[in-house]
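With one protein chain removed, the remaining protein chains of the complex are shown where they sit.
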Amino acid sequence: MTPYLLAAPLIAFMIAFYVLPVVAMLMRSVSDPSWTLQHYAALPDDVVFLKTFANTFYTSLIVTLASLLLGYPVALALVRAPRWALVILVLIMLPFWTSVLVRSYAWMVLLGRHGLFNEALIAAGMIDRPLRILNTPLATQIAMSHILLPYMILPIANALRQIDPSLLRAASGLGSPPWRTFLQVTLPLSMPGVAAGVLLVFVLALGFYITPAMVGGPREITISMLIAQRVDQLDWAYAATLSAVLLATALAIIGAFYRLPGVGNAFRMNAR
Amino acid sequence: MAAELNAVNGSGRGASVLLTDLEKRFDRTNAVDGVSLDIRSGEFLTLLGPSGSGKTTTLMMIAGFETPTAGDIAIDGMSVVAMPPYRRNIGMVFQNYALFPHLTVEDNIGFPLKQRGVPKTERTKLVGEALELVQLPGYGGRYPRQLSGGQQQRVALARAIVFKPRLLLMDEPLGALDKQLRENLQLEMRRLHADLGITFIYVTHDQEEALTMSDRIAVMNDGKVAQVGRPEDLYDRPCNRFVAGFIGESNFLPAVVRDLEDDIVVAECEGVLVRALCPARPANGTKVTLTTRPERLRFADTLNGHAPQNRMSVTVTEAVFAGERCRYLLRAADGASIVLKEPSSAAIRRRQVGEQAEIAWSVADTILV
Partner (left out) sequence: MIGTRILPATVVGLILLFLAFPILVVIVVSFSSATYLTFPPPAFGLKWYDAYFSSADWLRPTWLSLWVAGAVVVMATLLGTLAALGIARLPRAARVVAAGLVLSPLIVPGIVVAIGIYYAFARYGLVGSPVGLIIAHTCLAVPFVVTSVSASLAGIDPRLEQAALSLGATPRGTFFQVTLPLIRPGVLVGALFAFITSFDELIVALFISGSGAVTLPRRMWDDLRFQIDPTIAAVSTLTIVLTVALMWGAHLLRKRAERQVTKEA
């Protein structure tokens, strides 16, 4: 009986202040004005929704790809260059431990009209007038990749760390050149980490709100931003419908891939 | 010195432990399946068996960490099945020692005393004595991680006996140590057992360890006791094939019973008649298995004087020099393989592969299982 008693206070607390609120809000999608599925039925013809949903997926995809391309080499360096491991770890963790708000702000500073990036290009004579980057989808993609990169690096590094180094020695002992050892031994064995990282980054990216709202501008918005806008307009039925779709999408993706090796673990430890 | 520890335990005998039809079922398998053992006061009894034989589960039931599905455990005649582990007053040494990493050696050893409300000054004194007993005086202020494996093991031992239990349980306590250290500690534990006079129940899968340390060994297999006895009895008189195979090396020869002479069975084996000890009285014509120990076989031509009764012609199929002895693989007339171990000596001629030879061994070394 004791285990139940120990867990009960937290479970009760979370049901009262988290589960029930979210469920009550989601119920508005089917109970407004009376029991109905009309809000869901309207979605396939809802241009704003479709565009936003597509844009959110597209952004998540770009961000995931960018994180993978940028993250894999860093993970490899973290594991294979022990002398630099501490420096690399600090450089990864420094932004990781900084709040999303501050990191998004940093990108505003860098990418703004008179931001560092534009000033540097002008000073170098490469452009005459500042480029418009802030408040474009590109800014969102850059900033989100930056913010989510550690979530890609850490699971991959974990998987790489578990590769028995004698396998690599064996491969090179058998005459395999380094690049082939990488392609045929390291890469396949690190796939659980890659899968975990990709899934984690993609799902987290789908729900991003702060960063696109700060650096992405008002035109190409994400689902989260659309939800927030509708709440501001007190259109709860619509906000709840979108929330249900967003939540269901995230859960479906996780559910579909949860059984892949390494993925479940990454989600439990995604903490920080 | 450790005089007081010795005195108290020397006068009070060790506990007697009686296991009656003990059973433990996990899901659908019986980890322990009807174990009955009468462990005498002050005895060093070893539960020996391969992994999964139920020896550790049996120990855990005696300690109180597992509840028997059926059967009874009585310590000094009193059933303890319903008693929680912390009231049983049994010392226990765990695999990997289970020293508390956040406590110093002194606090680890003082832990059981503290639970029993022993005042601090008394505690310090007893801990000091226990440390001397395990030959680690002056190590009290260290943390377990600052000790070697052997030292941790001694601390675990000190912690398990400092509160003067009358029964000490040990679960593969030497498993993680290297061979040399293991042998030293085996001797030390024997000495400790003799000094303290308390009952030891020791679990191991290492037959050599069991043979050197124990007063009696209970060989376990598949949740049952295969045989209980003194080490020499188990070695010389294994009562079934499992025991013969698990303790030491054995040759197994198929045979057919032809005659009975008093307590001796005459059996036909590989074309010759061989005599074997057998407590049972199998009928003529019964198919049986004879066992012999490889080191109890001799080449007949090296023997002079009264030759053993059992003889057999063989062919040498493999000869391996292994330092202190030579090991031969032989083939008997009907094709059975026999291993023979001969103490090596520069004076003894080594056999060649393909050579014909006659081997001989005594009836007392032939067991029918």
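Chains here go by letter, A and B, matching the order in which they are written, and residues are numbered from 1 within each.
Throughout what follows, contacts are C-beta pairs under 8 Å (C-beta built on N, C-alpha and C of every residue); 3 or more make two chains touch, one makes a residue touch a chain.
What you are looking at is a predicted structure, and each value in this text was computed from that prediction instead of being measured.
Undergrad: What shown chains does the left-out chain touch?
TA: A, B
Undergrad: Looking at B:T69, B:N96, B:Q186 or B:Q309, which makes contact with the chain not pictured?
TA: Considering all chains, including the one not shown, the answer is B:N96.
Undergrad: Out of A:M25, A:L138 or A:L187, which residue would touch the omitted chain in the full complex?
TA: Of all options in A:M25, A:L138 or A:L187, contact with the hidden chain holds for A:M25.
Undergrad: For the chain not shown, which residue from A:L37, A:L91 or A:I127 touches it across the whole complex?
TA: Among A:L37, A:L91 or A:I127, only A:L91 touches the chain that is not shown.
Undergrad: Just checking the interface: what residues of chain B touch the absent partner chain?
TA: 63-65, 84-92, 94-96, 98-102, 111-112, 115-116, 144-145, 159-160, 163, 169
Undergrad: For chain A, which residues touch the unseen chain?
TA: Touching the chain left out of view, chain A contributes residues 2-11, 13-15, 17-26, 28, 70, 73-74, 76-77, 88, 91-95, 97-103, 105-110, 112, 114-116, 119, 146, 149-150, 178, 203, 206-207, 209-210, 214, 223-224, 227-228, 231, 236, 239, 243, 246-247, 250-251, 254, 267-272.
Assume only the chains that are shown with their structure count from here on.
Undergrad: When the centre of a chain is set as the mean of its C-alpha atoms, what distance in Å lies between chain A and chain B?
TA: 59
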